[in-house]
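Removed from the display is one protein chain of the complex; every other protein chain stays in position.
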Amino acid sequence: MTNKEFIQITDLTRVFKDNIALDSINLTIQEGELFGLVGPDGAGKTTLLRTLAGLLGITNGEVRQAGYELHKSTEAVKSEIGYMAQEFSLYGKLSVLENLRFFGEMYDVPAQIQKERIPGLLSFAQLTDFTDRRAAKLSGGMKKKLALACTLLHQPPILLLDEPTTGVDPVSRREFWTILNDLHLEGTTIIVSTPYMDEADRCSRVGLIYQGKIVECDSPEKIRGKVDGEFIKVVTHDWQKAREIIQPLKGILEIQTYGEALHILVDSAAKHIGRIRKTLKRNELDITEIRIVKPRMEEAFISLIRKIDQAN
Amino acid sequence: MSIRHLWAVIRKELQHILRDRGTFLLVLVTPTLVLLLMTYSLAVEIQHVPIALLDYDQSATSREFIYQITAGDDLDLYQNAASMEEVEDLLIKGKIKAAIIIGPEFSSDLLAMRGLSLQIIIDGTEPETGGFAVDHIGWRAEAFANEVLAEQILASGISLDSLEPIDLRIRSWYNPSLEPRVDIVPGLLSIVLGFPAFSVALTLAREHEHSTMEQLLATPISRIELLLGKMIPYILAGLVNVIVIPIIAMAWFNVPFNGNFIEFLLLSTLFLFAELSMGMIIGVFMKSQSAALALSFLVVLFPGFFLTGIFFPIAALPEMARMESMFLPGTHYAIITRGVFLPGIGIDTLWPYAIMLVILGLAFTGTAALFFKKKLA
Amino acid sequence: MMENGITIQTSGLVKKFGDFTAVNQVSFTVNKGEIFGFLGPNGSGKTTTIRMMLGLLPPTQGAIEVLGIQVPDLITSILPRIGYMSQQFSLYSDLTVIQNLEFYGQAYGLPQEKMDPVIREAIGLSGLNGFENTPTKDLSGGWRQRLALSAAILHRPEVLFLDEPTAGVDPISRRAFWDLLYTLVAEGITVFITTHYMDEAEHCHRLAFIQHGEIIAQGTPTQIKQDAMIGFVLEIDTDQPEDLIRAIYDARENGSSISLDAELYGSHIHVITTQPRQHTRTLYSLAEESDIQINSITEIDPSLEDVFITCMRETSIGGNHEE
Partner (left out) sequence: MFRRILALVKKEFLHLKGDWWLPAFMLFGGALELLAIGWATSRPITNLPMMIWDMDRTAASRDLVISLENTGVFAMTEPAESMETIQDQMDRGEINAAVIIPHGFANEIDTIGGEPVLQVILNGAESIPAREALRAVEGVVRSLDEEITIDHLGVNPDLFKGFDFSLRVWFNEALNEAYYTTPAELALMLEFTILIFAALTFSREREFGTLEQLLVMPFSSIEIIIGKSIPVILVGLFDFTLMLGVVHFAFHVPVRGSIFLLFGLAFMYTLVELGKGMAISVFSKSQHQAFLLVFMVGMIDFLFTGYAAPVESMPKAIQYLAYLVPAHHWLSIMRGITLKGSTIIDILPNILFLLGLGVVIGFFSLRYIRKALD
């Protein structure tokens, strides 16, 4: 089952007029992977997903998915894929149930099987009580869950989700990811793009795409490990003053604010933690907490992008 | 082609129309309502045309003449003018459409058989009413003159009949009194049934504007399925009007329907298919509703009015316009509707036009499908 | 007019749509120079509240004062001092980047000589250098969001209402955006913001949680975290996270006494618990039964997101009338 090469992208290039949106991308995704696609705005995430879904032509390169060559059998491969567009794209005037049925028909799911699957999907998406509500009247999170349910009705082996949780509240977001986790556990191959770095952390592998190229591709942990330097977390009663004091110190690479907490990026934590503590004390600041913390995905993301920018 | 895909799109589209009450009502009612309004406005029988009289003669004969001129419902005496200036003023202000100037020698000339001292002035800005006035004044004047002259003519040994020797026997088939509404109602059908084409163009453009197209394109539906599925609900909406309009035509406007209704439904479906395919092409090319709308006006509505032979006979159009009219489904359908309503002929005679509709429909749908890429860019 | 430094004050705000109460007795004050976060699930009444404060919707009951002016009656007099970025895409999609900005500038009466530098700055801020003449419909979601934000602050308003300004924006831009907000706040601007990013919420001075149209918690992020008392988060490091989480789910379904709220985070599993010691032990034994190797279990701080979710779950999920 596992470790089969399910999606294979070779030298994929897509050019729009004078803009290279995808620049010879090579990527292999195993069956059953939950693959996260992250990258700055406009890096090519949506273009890549749309291309995989057969919505955009290929300028150069090859894509093989579930045994199909994309450019040869664009239509046939669509049955193997569940694609969820970034913008809400269900029919607002149709009810939850009608939307589900519509996509069921589109993907040739026999009526009998639709009947069997729909109750499951509804409860899965926690929409059982809203079957007759028009999609336009659903809250943002519910819309997204409905959209996901619509793409799942034909039980596609591949799921392509383009920023499925943007604009969704944390409760719904967590529910959404519970669903994705369940699908992942059932063996569906999922590619999901997201601007939320905590979501990237939930993936089995993360690809960082930048300027149309995959610049990093590894497990979340390994990516986090690629941050140069270490983070020291400091909590004081006056973060603004603390920041002013620490900023000019030697060896401080960056300070990030998290409410009252400061995350200080240094080349070596052991070397600096004592000095920071001393300096703060000298300035009569009460330290509630000071310790070394692991970099978050978000920090890794920023640091990696900056590194590339500097290299250019 | 998968019937299930087709049906799903149709059902979705129907649900969409039905849910939006305002739009639903408008889509369904517009054709019939516009037809009613237009029939009323176009099939008005000209009457009560206001005229003025300027009588320089002021004789018993001229007064008798004036009495006869204004006796009917066709011409109404608006004013007895006292001078040419007054006539002029009335014409410029549009109060009257024609004026009759009775010369000072009107009665003496007439009695001496010297001629008719009569001048008619018409408002050339509205030749419909102007021409009407001329015709009617002319008939009356001729009859009046003949009457006055009859005695003298008889005295000179000429029979009155010999003044009009040819016995012109006019028969107007299908519409004995040439009432405009009888042929305008069937003719207008081809215009008002084109309205659903606008809706088709708009709904397709709307899917683009609201990015529902992206999701739709990601499904395995084929282009033809999608296009036909979008079209069929509006064909159905059109067919509702095809059923309602003949009933109104017969009951309200007294227009005969002599043909076979089932055949008429079939032929109307062919027309709707061809006409809506035109809307489809527009929808495929125009990615915004406003542009789709603008183009529909330009290529569907106005040519539909002027180039399909409803108001203006195709035979009289310039060569190029006649060519263009052959590509308009409305041209062929106008012939069909008139044929089915009035002479009551059927498919056995009308098949060439039916075939034209099918060819146009297929060609338009084909073009739409050809240019409708299942890609976003 | 703004004596005590209060920029926004609402009291007993109620909005009903027919039988449905979208906002119920909402009262809060926002001080000058403060970033006030307004958090709640989709459909909890956030947008309705913002719309009332901007005079777009008349409240059914209650009073609103913005910049010392009664809303909605006198709203027009303060509109030039307000900036607003709506949740919906608030730019004209067929206009280019620069045309949109120019329109905003002119609408807010920016003098011609200031226009150029301000627009230049806004373009730099949204990172759209080189895309000045691109129609906004061709921009990616995150970029559009950034542009809308730059447009909303183009005229340097005194109060800024932001309805999910950073939805779909990448972390780098979000960070730049928050840096900018801090700069603005330092200049004395007041910010009223809704967001679904809980890490952003931690940047706010004060927060209010809203659920079903009612405010259920208010205070600084730290206060709220302390008040919520949700317990601890255990992070489990294992080589077989999928297998372990399946085992946890199975145990829960079999009605075992251990009912744990567990979630998969890549190669880690997070478990929220009030009894960390006991559950650590349970987890080890569960792993042993299923023959799974646990490398380590560490206690980590609950994030504001964990707090938020717990708060919301307590008051059940629903509320979905927002359109």
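Each chain gets a letter, A, B and C, in the order it is written, and its residues are counted from 1.
The rule is short, and it goes like this: a contact is a pair of C-beta atoms (placed from the backbone, for glycine too) under 8 Å apart; a residue touches a chain by one contact, two chains touch by 3 or more.
The model shown is predicted, which means the values in this text are computed figures rather than measured ones.
Asks: Please provide the labels of all shown chains that the missing chain touches.
Replies: Counting the whole assembly, the omitted chain is in touch with B, C.
Asks: Looking beyond the chains shown, say which of C:Ile8, C:Val26, C:Leu39 or C:Leu54 touches the absent one.
Replies: Answer from the full complex: C:Leu54 touches the omitted chain.
Asks: Tell me which of C:Ser90, C:Ser150 or C:Thr273 is the one touching the absent chain.
Replies: Answer from the full complex: C:Ser90 touches the omitted chain.
Asks: In the full complex, which of B:Leu14, B:Ile120 or B:Ile347 touches the chain missing from this view?
Replies: B:Ile120
Asks: Of the residues B:Ile66, B:Ile224, B:Leu293 or B:Ala363, which one touches the chain left out of the display?
Replies: B:Leu293
Asks: With respect to the chain omitted from the figure, which of B:Val134, B:Ile224, B:Val244 or B:Ile347 is a touching residue?
Replies: Looking across B:Val134, B:Ile224, B:Val244 or B:Ile347, the contact with the absent chain belongs to B:Val134.
Asks: Suppose we count only contacts with the excluded chain; which residues of chain C make the list?
Replies: Given the touch definition above, chain C has residues 51, 54-56, 76, 79-80, 82, 84, 86, 88-95, 99, 102-109, 135 touching the missing chain.
Asks: Touching the missing chain, which residues of chain B?
Replies: Touch set of chain B with respect to the missing chain: 20, 22-23, 26-27, 30, 33-34, 37-38, 40-50, 76, 89, 91-94, 97, 109, 113-116, 118-130, 134-135, 137-138, 141-142, 145, 158-159, 161-176, 178-180, 182-184, 186, 195, 198-199, 202-203, 206, 209, 286, 288-291, 293-295, 297-298, 302, 305-307, 309, 311-313, 315-318, 321, 335, 338-339, 341-343, 345, 349-350.
Everything that follows uses one rule, which is that only the chains that are shown with their structure count from here on.
Asks: From the centre of chain A, which other chain's Cα mean sits the farthest off?
Replies: B
Asks: Between chain A and chain B, what is the gap in Å from one C-alpha centre to the other?
Replies: 61
Asks: Roughly how far is chain A from chain C, centre to centre by C-alpha average, rounded to an integer in Å?
Replies: That pair's centroid distance is 19 Å.
Asks: Do you know which chain A residues sit against two or more other chains?
Replies: In chain A, 87 touch at least two other chains.
Asks: At least two other chains touched by the same residue of chain B: list those residues.
Replies: Where chain B is concerned, no single residue meets two or more other chains.
Asks: Provide the residue numbers of chain A that touch chain C in the complex, in ascending order.
Replies: The touching residues are 38-42, 46, 86-87, 126, 130, 136-142, 163, 166-174, 177-178, 181, 184-185, 195-198, 201-204, 219-221, 256-261, 298, 301-302, 305.
Asks: For the complex, give me every residue of chain A touching chain B.
Replies: These residues of chain A touch chain B: 16, 50, 53-57, 74-76, 78-79, 81, 83-85, 87-91, 93-94, 98, 101-103, 105-108, 134, 147.
Asks: Spell out the residues on chain C that touch chain A in their complex, using ranges where they run on.
Replies: Within the complex, chain C contacts chain A at residues 40-44, 87, 139-143, 146, 164, 167-173, 175, 178, 182, 196-199, 202-204, 221-222, 242, 245-246, 263-268, 304-305, 308-309, 312-313, 317, 319-323.
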